[in-house]
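For this depiction, one protein chain was excluded, whereas all remaining protein chains were kept in their positions.
When the chains are written out, they are named A and B in that same order, and each has its own residue count from 1.
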Amino acid sequence: MLEYAFRGSKRYWAWLTFLCIIISVGFYFYIKQLSYGLGITGMSRDVSWGLYIAQFTFIVGIAASAVMVVLPYYLHNYKVFSRVTILGEFLAISSVIMCITFVFVDLGQPSRVLNIFLYPTPHSLMFWDVIALGGYLVLNVIITRVTLGSEYKHIEPPGWIRPVIIISIPWAISIHTVTAFLFAGLAGRPFWLTAILAPRFLASAFSAGPALLIVLSMIVKKITGFDVNDEALKKLSLIVTYAMCINVFLILMELFTTLYGGIPEDVSHLQFLYSGLDGNHTLVPWMWASSILALGSLIFLITPRCRNNYKILFLSCLMVFFSIWIDKGLGLVIAGFTPSQFGNVVKYWPTLPESFIALGIWGVGAFLVTAFYKITISIRQELKV
Amino acid sequence: MTITRRNLLKMMGITALGTAFGKYLTARADSPVARVISKVFIENPRSQKNRSAQKVRLAMVIDLRKCVSDQGCTKCIDACNQAHNIPNFGNSKDAIKWIWKERYEDAFIDQENFYIKEEFKGKLVPVFCNNCDNPPCVEVCPTQATFKRDDGIVMMDWHRCIGCRYCMAACPYGSRSFNWRDPRPFISNINEDYPTRSAGVVEKCTWCDERVSQGLLPICVEACPEKALVFGNLNDPASEVRRLLKDNFSIRRKPGLGTSPEIYYLV
Partner (left out) sequence: MYDGGKIITGLLIFVCLFTSPFWYDISSKTAMEKPTPVLPANQKECVSTVSFMLSDHMELLNTWRYEVVREGKTYYTSPSGNNYKMRLTRTCLNCHSNSSEFCDRCHDYAGVNPYCWDCHNKTQNLAGK
């Protein structure tokens, strides 16, 4: 089936070439990072996790969001999702690979990464995160290989794939829950130490992921004519709407508890994010942009006339995606470290090499999604499915 | 299902896997199930009984009444930096700090008190790794590169550290530093008796574990001109640390978190 990825139009190859350039630039800067050390990034003694872990956290959510299409289609036989589920699963595979890459480039001694497996540590959440992510990748690779392969061969998929698919549903929930536990279990970081973190992660994942899936499906239809069909898009947009409502609600809950409870240590992190602290306003415009995007997207999504208008839906989904990307991809990690354990505000902003490395990894994800979608759509269009 | 040979083999396989996994979950003392059970069911987490029941529980007492760090003294810091090849990068971003000074209000940030005794306002106090009895950094390390020794010192294994910096995120005290670059060019005078570290690993004060192993005191304790630093075994009722704690009022940094920091400040 892989040969379908090697045949394509000029536009397809131009896009892949463009992505390869982005990936190469990222790779070049990663080599620089390997020789200089992680000091080439903006991270410091006080803000010791930055863009890489932030992107990892956001993309794990995208990976988990595949469950939003897998669950209706496989568990409840919702045939409307017949075309979009495979796209969701391939998005999940690409996302997990991006996640693993982001963690890898964040390591100070990447050559020793196998120590996690040589010396398993069940009391460490990071150990379980690696297991969960690895397992999820394996599950999705098997599922897509078997289901798409069976379609390609014009046969029914084997019976044993069904329990594997069913397992992937709670497994998807677990990968994002365990990532949330990574943060939420740290007593020394009050910004993260909240039971609501895992539900927030899941709600934001189930908004941003399907939103991205809608955007990708629309782009795919424009370029290849492969139509995931209107009813699927409408259902997905409803999923995004409800999930985004829950996500914004949970954010407001967090705001209430922190602000009304008024504990200075907790409030200071929110102050840093939304109004600036000690003269540092780095994230303030970003967070307000995120809030405006979130509320704006909700207005569009809740109004049926807007939600069913594809142009507005496309825009709303992009708004959802970027709003959550800012909130999870920048706000969460940086604000956890600012102010520091001593109340200091240390500025963090990604450096140029750091940004290009991150961009390169997004390029890897885009490359994988393009190749996987090319294969899937070529096969489906041949089969006229 | 009918008992065919195939089904029997399948069931035996699943039983074996299940048993092995069950053993993995429960067998060792630090297995996930054992730890959950001990945290939830066994003891009141605030009780003294939960502390290490080992022979030696090392601790440090810092007498802030004797310490003159707010008058510019840096003898403990200098001795430590020299003995352990601590680099000086010249910028705070990459800084490596094993012992350093913080203002009293920042070191004891949970002790909000605008009307504290005048001499404590803005007083610089030395802070170290507290070598907690219930260290969150050890809890989160995915490779056990940081681990608690039998005498209570929280050790660093620089051979094993993968530089994920999860321990830095977990530490409530900001005690840990990361080598963002190769430190060697930035060490003024290499002490050959102690290794330097490479880029990409986390490091912190380990109460001079290499000296303590040979029965010596940590070098900061020896270097202090005012004898403000006292080090010893808390489980020995006759030790000086026990005597000091019995006779003087002491505070610790963020004790409410349950980490049980083992540096006691006499105020």
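A few notes on this one:
Keep in mind that, in the parts below, contacts are C-beta pairs under 8 Å (C-beta built on N, C-alpha and C of every residue); 3 or more make two chains touch, one makes a residue touch a chain.
The model shown is predicted, which means the values in this text are computed figures rather than measured ones.
In the full assembly, the chain not pictured is in contact with B, by the touch criterion defined above. Only one residue in the set B:7, B:54, B:213 or B:248 touches the chain that does not appear here, and it is B:213. Of the candidate positions B:130, B:175, B:196 or B:260, contact with the unshown chain belongs to B:196.
Of the candidate positions B:24, B:89, B:120 or B:158, contact with the unshown chain belongs to B:158. By the touch definition given at the top, chain B reaches the unshown chain through residues 147, 149-150, 155, 157-159, 182, 190, 192-193, 195-198, 213-214.
One rule holds in what follows: only the chains that are shown with their structure count from here on.
Centroid to centroid, with C-alpha atoms defining each point, chain A and chain B lie 34 Å apart. Of all the residues in chain A, the ones that touch chain B in their complex are 36-39, 43-46, 48-49, 103, 106-110, 112-113, 115-116, 118-119, 121-127, 130, 182, 185-189, 264-265, 336-337, 340-344, 346. For chain B in complex with chain A, the touching residues are 24, 30-32, 35, 92-97, 102, 105-107, 109-110, 112, 136, 139-145, 160-166, 168-174, 177-182, 198-202, 254, 257-259.
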